[in-house]
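Missing here is one protein chain; the remaining ones are kept as they sit in the complex.
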């Protein structure tokens, strides 16, 4: 789960990490008021969207007067900000963060994440702050320093001491940075983060380190123990269909293709997308109905797929292990009796009681295209998609492509 | 370092551990006022001394009226409480703890300590609460349950679950006890305890666990990071000479014998006590002047030894390793010029520049009895102690036992 | 022979709820030697004719269990794994999915230097066909034989196994190592077990996008594995930056792509199958010496 910069900074502030004073605003007037409350003579107005690269998209504006704060906030709010990470359609700005301006003597980079290969959290530090770290890693790997954290011992003094000794900063700054890194790790650990990135971590002219930007992502699986974090979810930043699917316990990811799919199991779901692609189609989604795959879930799955106007066909691919295929078939039949499915549906079921399941589909009176195996399913999808003739929808409209062939 | 029960309970309360409401009092009037503030109809007045076994010594009194609270507090305060742990001279009561009375359905025992052999903290739990646990361990070892704590992982859920499953209590009590044990371990760990003993840990008739008595001891070496704990030290409970010695960076333990000793190194100091004992004497103290053993320390060591009226002779036993014996000898000569040493002093020095050191003693004009080695030192101590004639003190009073022999 | 589990396995079920009971029953039906269950607070009872215990330590003492399968809910699963390891269980199979990543990081660190193997979490478990089933896979699709299967997936593994069995190709052991980013037994460790198994002739390795375990496996195979290995990678059509169901299945920037994994497999001499429909055929070809 992602949160906004201002939310991340609030969490960090609560844990004693130095961040600039600031508050969020949803209107230009609120933004002006926030700046007034902060006082001072310079402010920064920052668009709050979940995607990064906001600076390049014009989402971070420096203001030298309250009028400018109001003006920039007004321009940003309601606009669609396009950054390297949003895609061309951009992301709507619903909030801005108004912060005191900071003098910057030096920009550093710092991030904490889970290193899968090492099976441990990793801390990455670089003197090349304020830049895209992937570029730094590619062009100047010698400017990136990292250490792994023994999750039981914690981030040891000697580790941060060793890391900061690599930076081109004086001993006093090193002594100030070391405990800050341990505080950041403390937050990372306490809040079950999957990512905590501070870019830039700045040094002020009087050698104080300040977290100028903060990106936090959380382990969804750990949200059960962090009600405070879960409450920070902003559904407006997420795809509405995915939000709906999650409410139905479906793992759904919207893609840009035209063949919807309903599969049990994540690996098989990916493989099914692959098979669609190999057959010349293009998957409209990833959808795992899970091990249960009962009638309710299948019904909701169809509902979500049908809400995507690009879907021209649906492929159901289910391997009945513990799940019995006949029970699953009954669930599908029940589901399609309640949802208007107006595209062709290819069904491939295998495993426990598959024969019985296929019989149920065949005898349903509906135009299911029943496939023998995954290869056959791919062929049938290809046929439906590439046929010049209108394909038969489940409820009988159009022609039955199989009969035509 | 030991603290009083009421101090321990304050710490536990701050960490969310259920303890009875109560407060400490230094006078009968204060005690009555404390009871009044607590309210209720029954109170317990508990003598606050560092030694255990207070119940057996009459140090814990149940009061059914404010008048009784005042009366019992008056009786306890200023008295010398004798318990199985104080020795026959008892310990003066300077404070009492006044607590609300608790209904007790069941008494359990619980303690946390460092198990040296395992190199880990250990948690001990027993249904035989309110009794001397050493007796329980001897007579009913089957009633004692223990687990070791992986200090990096912490006291795991499965461990406390497994422990409490051994107790004759219902499932609801087990579920209440498990997190309490983890809280206690949390305090033990956070405060660098060497011992945290709750005896009894009671269950109320409505199945709530309450810490009815608490004994906490702390690792002296960790006090530097626990200023709050260090502030709880009660010097009135400690031997005044030992308190003074600690202020001088001397490790001094008062014993009941008649031969004082000044040694560098703890192991050698113990061995020196042994040698005195083997020679028929009896050590008056353990005293380690440490590796530095400079003139100041030696002077303070003599001052403390001379404050003990039982000391009839002093044995100095120093092995000069890094310490040079000639430098040490100069320190001793300087020290005895400032402290009135009116008993015989046997000196045994060995190691670096020992010859030179011996010469300094011999040429000092003082009656040092210089020994060749530890065996000789033991013999000289024996001679001095057992001689029917008065032994020569350092400054020349009495006869020189050696000349007489 | 086989790896990890066989007819001598003494299986304990941790978390004998509805799901645990169902799969214990399936395991018993398959012929697995199930010796008891653990349900804190239910100790003293019984399940499927074998005793229930409050603690794994108690169960091990009474039953001699050497293997456990965990169905404990995610918030408590890491504790259950540590309990099993602390009690001396040698093989712990954790079915539970949705365990927090840092819990698993902690478990892995806790296990360091201890003599125990963890499979999973978020996995179908392990089966040695005809000998023992310690998992939630459907037993009937398997057939005893000489092909070892390793996979990060559940149903996709069943698919692959079914393709083998449909061709009359049996399996020595099938191991689902799980779809989480941080788990126990990894591809390399599992490959070394198969390499040491005299009764495994061919290995099927089913990977997916995310992480670099497949690249490491491919490099290891080139160096240490004498058996032919058939590989498949799921997620060739997956987009970047999205978790494809499995917590571990995510392409992170340019890392973890199917293309990178397939290239590593090809470079290191594996037979790579592009279509998930072609796994069984590819193994048959290898066995026939057609590659």
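By written order: A, B and C. Residues from 1 in each chain.
To be clear about the criterion, a contact is a pair of C-beta atoms (placed from the backbone, for glycine too) under 8 Å apart; a residue touches a chain by one contact, two chains touch by 3 or more.
These numbers come from a predicted model, not from an experiment.
Asker: Which shown chains does the chain we cannot see touch?
Answerer: Its contacts among the visible chains are A, B, C.
Asker: Out of B:92, B:107, B:150 or B:308, point to the residue that touches the absent chain in the complete complex.
Answerer: Among B:92, B:107, B:150 or B:308, only B:150 touches the chain that is not shown.
Asker: Going by the contact rule already stated, which one of B:68, B:100 or B:219 would touch the omitted chain in the full complex?
Answerer: Answering carefully, the residue with contact to the hidden chain is B:219.
Asker: Which one touches the absent chain: B:273, B:305 or B:341?
Answerer: Of these options, the touching residue for the absent chain is B:273.
Asker: Which residue among B:97, B:329 or B:350 touches the omitted chain?
Answerer: B:350
Asker: In the full complex, which of C:49, C:113, C:168 or C:289 touches the chain missing from this view?
Answerer: C:113
Asker: May I ask you to list the residues on chain A that touch the chain which is not drawn?
Answerer: So the residues of chain A touching the missing chain come out as 150, 152-153, 156-159, 161-162, 165, 171, 174-175.
Asker: If the hidden chain were put back, which residues of chain B would touch it?
Answerer: Per the touch rule, chain B residues meeting the hidden chain are 114, 116-117, 119-121, 134, 150-152, 189, 192, 194, 219, 221-222, 224-225, 251, 253, 255, 263-278, 283, 286, 288, 291, 318-322, 350-352, 373-375, 378.
Asker: Which chain C residues would touch the chain omitted from the figure, given the whole complex?
Answerer: Given the touch definition above, chain C has residues 112-114 touching the missing chain.
Methods note: only the chains that are shown with their structure count from here on.
Asker: When you draw the chains as points and link the ones that touch, which shape shows up: line, ring, star, complete, or other?
Answerer: complete
Asker: For the interfaces A-C and B-C, which has the higher count of C-beta pairs in contact?
Answerer: A-C
Asker: Rounded to the nearest whole Å, what is the centre-to-centre distance of chain A and chain B, using the mean of the C-alpha atoms as each centre?
Answerer: 59
Asker: Take the average of all CA coordinates in chain A, do the same for chain C, and state the distance between these two points in whole angstrom.
Answerer: Chain centroid spacing, chain A to chain C, equals 28 Å.
Asker: What positions in chain C touch 2 or more of the other chains?
Answerer: 106, 109-110, in rising order.
Asker: Which residues belonging to chain A are in contact with no fewer than two other chains?
Answerer: 152
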